[in-house]
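Note that one protein chain is taken out, while the other chains of the complex remain in position.
Our next item is chain A:
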Amino acid sequence: MTRPILEAKGLHVAFNGVKAADDVSIAIHDGEFLAIIGPNGSGKTTLLNICTGYIRPRSGRVLLDGHDITRLSPRAIARRGVARAFQIPQLFSAQRVIDNMMLGLAATDGLWSAVRRLETAARRDEAMALLDLVGLAGDADRISSTLPEGHRKLLDIALALALKPRLLLLDEPTSGVSALERFPLMEALMSALRQRRITALFVEHDMDVVARYASRVLVWNAGNIMAEGRPDEVFSNAQVRQRVVGVA
């Protein structure tokens, strides 16, 4: 295999004695769609927090393209092409949906212009295309705090895509999204990822989604990886079925 895009080595994190990562090592390779599953509170979000520089591990390292990013800020890591969508949507809630998107797009190009308008025709089109992708085109002019929870989740994902990342980290992309919208969202997301050559890691509770879309699955339990492999391999593992699939 090629060198991993993102690699974590020997991560240790504990909160008040509770181990959220206990000697965790993972690697994501180019073109993968890696799923992480595991029970609530097992440390999945914490892993994303470490990989994006939001928290520092007690020990261990995170490498992006072989470079150590363990001590970098979320901002510095974002600038290296890693975007994140959040478990709880992180939006500019007082702003319109379209303004959220245009600000996301401007972050990679013209943020430093203090005289040109944020809203240009080109940027608006690009924002609308991304909103269309996640099915939010009809909500463009709404204030984002007024969106239903599921749609806020979609906007959060679109905002991550606006960064044009190489690597996308998704924290439960389908949670809060209605069962009807779940598969259309995943289809749209997968085609966008393929088209834009984005590698992705996603934490997910919906096993149907994992089985259908993941190229590889990591099973998380109490701060550890208890199993790893193709979805069909992992789901036939008796221990996994009992400990994770049943409760997740």
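Everything below uses one rule, namely that a contact is a pair of C-beta atoms (placed from the backbone, for glycine too) under 8 Å apart; a residue touches a chain by one contact, two chains touch by 3 or more; residues count from 1.
Just so it is clear, contacts and distances are computed from a predicted model.
*Asks:* According to its UniProt entry, is the unseen chain "Menaquinol:cytochrome c reductase cytochrome b subunit", "NADH:ubiquinone oxidoreductase", "Branched-chain amino acid ABC transporter permease" or "Alpha-ketoacid dehydrogenase subunit beta"?
*Replies:* UniProt lists the chain left out of the view as "Branched-chain amino acid ABC transporter permease".
*Asks:* Looking at A:163, A:185 or A:240, which residue reaches the missing chain?
*Replies:* A:163
*Asks:* Could you tell which one of A:3, A:58 or A:75 touches the chain left off the display?
*Replies:* In the complete complex, the chain left out is touched by residue A:75.
*Asks:* Write down which of A:107, A:137 or A:190 is the residue touching the left-out chain.
*Replies:* Reading the full complex, the residue touching the unseen chain is A:107.
*Asks:* Provide the residue numbers of chain A that touch the chain removed from this figure.
*Replies:* Contact residues on chain A toward the absent chain are 52, 73-75, 78-79, 83-84, 90-96, 99, 102-104, 106-108, 110-119, 141-143, 146, 159, 162-163.
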